[in-house]
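For this view, one protein chain was removed and the others were kept in their places.
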Amino acid sequence: MGIEPGRLHFSWISSAEANKFVDVVNEITAAVKALGPNENFLKTEARVA
Amino acid sequence: MKVIIINKEAWAGGLERLYDSFRLFGPVKQDEFHIFKELSKGELPDMNLLNTRLSAKSMVYPQSEKMFEFTLDENRDDHHMLKEIHKDYSPRAVIGIRPCDAKAFLLVKANFDSPEYKDPYWIKSYESTTLVGYACNNPSSTCFCTTAGCGPFHEQGLDLLLVDAWDHYFAKVITEKGENFLAAAGWSSEADSDTACDEIETMRQAAEAKITTRISTDKLKDKNTTELFEAPFWEDVAFACINCGTCTYLCPTCWCFDIQDETFGLSGIRMRNWDSCMYPLFTLHGSGHNPRDTKRQRIRQRFMHKLKYYVDKYEDGIQCVGCGRCISHCPVNIDIRKVCTLMNGFEP
Partner (left out) sequence: MLAYIDKIKEISNRLLKEGKVDMVIGFRKGTVPMMNEPCFVKTPEDVDNFVWDSNCGINLANYLTNRKEKIGIVAKGCDSRNIVTHVIENKIKRDQLVIIGVPCKGMIDRHKIEAMFETEIQDVIEADDKIIVKGQGLEKTLNKKDVLQDNCALCIHRNPVIHDELVGDPVEEQKDLDRYEDVRKIEFMSPEEKWRYFDDLLSTCIRCYACRNACPLCYCPTCFVDESRPQWVGKSQDPIDTRTFHFLRAYHCAGRCTDCGACERACPMGIKVRTFTRKLEKDCLELFDWEAGLTLEERPPLDTYRPDDPDDFIK
């Protein structure tokens, strides 16, 4: 669809795994930040007549 | 009637000169069909076509069109105020528009430019446009313009009519706009008017003879609206309909639109988009009630509007020019000619 791999993550985390949750969120945030904004789906103006 | 001969060798050169004073639009082939597009300098319109897939209405009335802009930034004095958007209404010319599409502008004008209501966007756009028509030497089998108040060489609504005569075009001058267009192109070789008109007349007759399908509209006006509204045939007509917007979007005479606001951060625009009476949303009330909740009601509305309400309201024939697009491209083959026959011949 034109979305880079790495922008979407899935994880199994049990409610007892607080540390894993923190780690995964940190990892994901870092990975997505590194990719920069995906402007493909960002509408900053309507491209119409 | 003034007729200019445009030698086809002088065609590209003339268009080249026109770019200085006009934005030019013309048919170009995209994928398997023709559409109207703004021509870039040096780009030629493709005159080898039956007709464009979409009508020329978007040349004056785009499918999506900005109306106003606004800001929600309360630090600014003009926040929450609709402001007009500057638009390019410099002279433009639509080359290769078929007579049916040109006549359609006149039908649409009844809605956008009436004594009571003036639509500024449509009017400004329409007035800045020169319509350079292109007579149909070879109408297609779904054309029924001759019985829809139009014809393959029809001049109503046009500024100029081009007639393809092998190595040259005859350009029949219809309005001053047309005259100015020719002057800007530098096409000035005047034909002997009588001979040219005779020749065009012969071609017109040949073209009209090729139109084999006809509709009868003579009794529509006398029909009782309520009886027609309640006619039993609507169930059968509507059955196949999938309520897509193909017929309305391809139609040169459908004019309905919907207004939408869109915001982007603190700025925003108000725009209008073509709408279609085939969609349930078209008539959905804020209360949740929908007076045209079923497809039978919606399809009846489309045909009643074109073939009855318009006829009664404007006393200027049907709201259809017989271009046949809705017939060729309806995904389920609903044919306005058939429906018109049912309506015109209906006896309660």
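Order of writing sets the chain letters: A and B. Residues in each chain are counted from 1.
The rule we apply is simple: a contact is a pair of C-beta atoms (placed from the backbone, for glycine too) under 8 Å apart; a residue touches a chain by one contact, two chains touch by 3 or more.
Computed from a predicted model, the values in this text were never measured in an experiment.
Note on the chain not shown: across the whole complex it touches A, B.
When you scan B:Asp192, B:Asp236 or B:Asp312 for touch with the missing chain, the hit is B:Asp236.
Although one chain is not drawn, the whole complex shows that of B:Leu50, B:Ile123, B:Cys197 or B:Leu342 it is B:Leu50 that touches it. Not every partner is drawn; the one left out touches chain A at residues 1-5, 9-12, 40-43, 46-48. As for the chain not pictured, it touches chain B at residues 30-33, 35, 48, 50, 53-54, 62-64, 138, 140-142, 236, 239-240, 242-246, 249-250, 258, 260, 262, 271, 273, 276, 279-281, 327-329, 331-335, 337-338.
FYI, only the chains that are shown with their structure count from here on.
With centres taken as mean Cα positions, chain B sits 46 Å from chain A. For chain A in complex with chain B, the residues that touch the partner chain are 43-46, 48-49.
By the touch rule above, chain B contacts chain A in their complex via residues 62-66, 262, 264, 269, 271.
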